[in-house]
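Everything below concerns the one structure shown next.
Removed from the display is one protein chain of the complex; every other protein chain stays in position.
Labels for the chains are A and B, by order of writing; each one numbers its residues from 1.
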Amino acid sequence: MDALTLFGIFVLLPLVGALVSYFGKKYAPIIAVIFTGISGIFLYLWYGNFGSYTIDIGVKLNLTFDITTWFFMLMMNTVIFSSLLFSVSSKLKRAGGFATLMLLGFAGANGVLLARDFLSLYLFWELMSWSIYLLVLRTSGEYARRYLLFGVLSAYLLIMGIGIIYYYTGSFLYADALSGAIPHAIWPWILTFLILGFGIKMAIVPFHVWAPYAYSSEQPFVAFLSGGLSKLGAFGIFMSMYSIAGISLLQSFGTFRGVSLMGYPFALLGAATAFIGTILAIFQDDIRKLLAYSSIGQLGYVMIGLGLGTPLAIGGAMFHAFNHAFFKSLLFLGAGAVIYRTGKYKISEMGGLGYRMPFTFMFVLFAIFALAGIPLTSGFISKWMLYEAAISRKFVIVAPLMLIASVGAYLYSYRILYGVFLGQLKDEDKNVKEAPGPMLAAMFILMVPLVIFSIVPGWILGWINKILVENGIGKLNYTTFSYSSAIGGANMAVFWIAFILLLIFAMLMFMAKKARVVDQYDNYLAGEAPPSVALHAAHNYYKPLRDTWAPLLKHSIDRAYEKFSKFFAGGFYEIKRIYTGNPQDYAAYLGIAFLAFLLVGWWLLW
Amino acid sequence: MIRPVLLIALPLFFAFLSPIIGIWSKKGVRYLIIFATALNATLAGILLLEALQKPVFDIIGGFQPPLGIVLMVGPLGAIIAFIINLVAFAISIYNLKVEKEPIVRYSMLYLLLVMGSTGMVLTGDLFNLFVFLEVTSIASYGLAAYNKDKKGYLGAMKYVIIGSIGSTFVLLGIALIYSQLRTLNMLDIAARIGTMDPYVKIMAFTSLFLGFGVEAEMFPLNTWVPDAYDGAPHPISAAFASLPAKAGVFALARVIFTMFSFTNFLWFVVVMGLLTVFFGEIVAYTQKDLKRMLAYSSIGQMGMIIMGLGIGTTLAVEGAFYQMIAHALGKALLFIAAGFLIYAARSGKIEDMKGMARNPLIGIPLLIGALSIMGMPPFAGFYGKFFILMGGFSQGYYAIIALFLAASIVEVAYYARFIKIVFERGNESKVIRPDAATYVPLIILAIIIVVIGVYPKPILTVLQHVGTFIAGGA
Partner (left out) sequence: MVTDWLIHAGLVALYLFLAMVIGLLFMGIARKITARIQNRVGPPIYQNFLDLGKLLAKKTNIKHNWIFDFAPLFGLGGVLLILAYLPMGGYIMLSGQGDLILLLYILAIPALGFALGSGASGNPNAGVGVMRALTLMLSYEMPFLIVILSLMIFYNTASLSVLLQKQMNYLWGIAALPISALAADIALQGMMAEKPFDIPIAPHEIASGPLVEFGGKYLGLLMLYSAGSIVVETSLFVDLFLGGGIVLNPTVYGTLAYFVNYLVWLALIFVVWMIAIFVNAVFPRFRIEQAFKFYWKWPTVIAIAGLVQAYVMSVFLGVVP
């Protein structure tokens, strides 16, 4: 493998695919699926075939294909493959543009993952950024604008960090940053800029306000955005903290219970994100917004892990990022399937669809298991790692927030399950059919790893361990089926065997007698039903809880931003008055400028 | 081997040919300027290849420099001339859409504008530079008022006032230099600049800097820009942003680097650049009128270029030149698209343009142009902005860059607002298809923007000569 092959398969191929699929009209998603499939196959074949390369397009792009990149590419590739597969049957308007932009975003994401110098990082970062912008623009211009503003804010924070590094080292290479040219006291600035810059893409509080809006776009895209692209933030933070700066440099800023003081505040920020995201998710009635806030909360967990920076914590963050990539895109696709079939977004307007769409329901159920951390999926293991990482170092602020946020996740998970899939089937949905084949296939692909890695966590922990070892962070304790920390551990083989045996026992007891299926009205209304009675209790579901939170929910970060922007826009109109439109004034400006310039020049001379 | 003077002589020739052709066929005149600019662009391309080997000097009238007039074409001058002519070619296709009479005079003035701008870039003589500046300005005044409506006249009037003051400043600077050094050849000035009285030197520099700053849209000399751009016909607005502005800023670069190699004064240039960016972007945010918004945005972009020149490192100046190219292409594209949108919406107000860009023939180039102006990869605007920023960092201008980035966010805000409106759904019945004269130049410009953004190597190879330029070479 040489530089051009690597670059060609992972960046140029999607770019070519983007160009080709634009003209594919109706078949554009299929073409795009094929293109992502090809790079997926190569990704699989090239595991272990790692190395560093340089591409010269006038500026030098330094690319490295290593285990970290591979691991994140694996998520990215699977998620976009399934999302595009899903979109094959979702009858999008202007499918050509959709596929093109998805592939552009994919190319950008791959580029970010491969990049090992700041120029290519920034280049691909922005490429990804604007293709997302245009994808959001397909649904709503105002949402897109919010996204773009935060997107460029993120990019400019990165620029600040990159610029400071460049000032001291005169080089864009990651590897040169640690050459010692940068004074010790400058590093916190650099890291803060970089982490916040990447954190915006992860929708870290208080930079999360773009997410609920952007995530209300077309579901196949949102699955990729939330599942795939938001992981680039995690990747970027990981790279800047543990590859560019390195663990020993972080530790040199002082430690608190073995955790760098540079990382700990970000862990707190992550904990706040997890908590706020979860609480807000509970109160959403729009399924897309609910999933968006949930996404914010879950990425808070990743941030916690990256901030704490012990091997277990980073491993947990990586694993959680991986899980989140799969279960959140699965959830968005599941929501997409439901929306595709019913055309509704509001949870309270749906209901009972699980009886009509059993496969979709099962897939979503597994995703929710993973989201809530039920041990039947790998979602548990990553949360376990993060908890144990915090508890074993006795972090008494981070740990409870994380734990209670996880309980909150049960609440909103059930809101989806009950509101959408259970309860009363609406009359107008009586004829809803199961989602089409490609959609189910896409969801199935995403579900498989969640279950497999729950039974055999050793496989994925092996990759993660390799990442940790390669970056000199440490290593994890694990075997094929079990994993342990300093204070505990669990064996998934034992768990699964016990679970299956006991479930079989329960099933035996249950199977003893046959049950008869009766209509819903038979019990509740004693069979005395008029043709239709609304019995779905999903409207305003957590109202009592919401009432208790109302005084706090009044303060919204959203509105703070709006006030902020209004204030500035008002100022802009004041400044505008300089351009009076009167040529006499303008001539006066010229004279003043001349004098000022002259005086400054002479003053300097003197 | 071609002589650079051809680039000036040919448009002049065609300009005077056009009334003659116009006697027979008005239509012929329109195609004549397309042919003339295409020819000029080709010649500029060939000249660029030559200049890459070594700088081309063209002595006019047989007088040896420093006495005679000389054209001095280095790789940088050549590429700017090339881009100017290329954009002029693209715009001349769009000129087919100009319906108002008298088209013959319009064509003449347009060719004079091209000729003047090219000349400003190619010349190696200070007084010659002034002459070309005047040619450009006068052509611009005429074109700005071409619409013969109130907006046009007012805009042109402001332009005339500010422009003539600017020219006077240039003349003052030339007089000061000549009185001290007894020469007007740029290289000669550079060689003897040390002998100048420092106070007079500052004054000369200030005069020249401000004089050319008028064309380069520097704050606070850019007050004519919005009115003139707004009042002019659409192709001319595009041309204003790409031809005289680039020539003006190139002249600034000549003043800064070739003639006066100041080092301790450059931070002031950076500050002026920053102020230009700041006021340009902020006022652009408040505009409701599309062309005015683009005009102010143009000011912001020019400010960025001036900043890049002021920062003065190889990387930053490289970025400034890249940005000149990108801005010439991108802003011309946007003004042409704006022309279409205004035509389609029958109004200059952005809010009336709901969904007008939903046709891909107009929408995709428009997006490419806007993204390029915002500095997104893989479009031309990316490298320029990135290099200027990094150059700024390497000189330690942290605060200035941070402020600049804040202004850039404002820029993104108003572009996104504009994009939001023109791509909004729900106005499908009124959306019209652009005709070839509109979308051909758009597509040409868009393709160039994408190509030099995806594969910047050719441009960057040319811009490697920035080192010699800064050191005072051609």
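By definition in this document, contacts are C-beta pairs under 8 Å (C-beta built on N, C-alpha and C of every residue); 3 or more make two chains touch, one makes a residue touch a chain.
Since the structure is predicted, the reported quantities are computational estimates derived from the model, not experimental observations.
Just so you know, the chain we are not showing touches A across the whole complex. Of the listed positions A:Gly8, A:Gly24, A:Gly37 or A:Pro375, the one in contact with the omitted chain in the full complex is A:Pro375.
Only one residue in the set A:Leu137, A:Val222, A:Met350 or A:Ile391 touches the chain that does not appear here, and it is A:Ile391.
The omitted chain makes contact with just one of the residues A:Leu19, A:Val448 or A:Met507: A:Met507. As for the chain not pictured, it touches chain A at residues 352, 354-355, 358, 361, 365, 372-376, 380, 383-384, 387-388, 391-392, 394, 396, 399-400, 403-404, 407-408, 410-411, 414, 417-418, 421-425, 482, 485, 487-491, 494-495, 498-499, 502-503, 505-507, 509-510, 512-520, 522-524, 535-538, 541-542, 544-545, 547-548.
By definition in this document, only the chains that are shown with their structure count from here on.
Per-chain Cα centroids separate chain A from chain B by 42 Å. Contacts from chain B toward chain A in the complex involve residues 157-158, 161-162, 165-166, 169, 198-199, 202-203, 205-207, 209-210, 214, 220-221, 223-224, 226-227, 264-265, 268, 279, 282-283, 285-286, 367, 371, 374-378, 382-383, 386, 389-390, 392-394, 396, 398, 401-402, 405, 408-410, 412-413, 416-417, 419-421, 423-424, 454-461. Against chain B, in their complex, chain A makes its touches with residues 56-59, 119, 122-124, 126-127, 129-130, 133-134, 137, 141-142, 144-145, 148-149, 152-153, 156, 159-160, 162-164, 166-167, 170, 569, 572-573, 575-576, 578-579, 581, 583, 585-587, 589-590, 592-594, 597-598, 600-602, 604-605.
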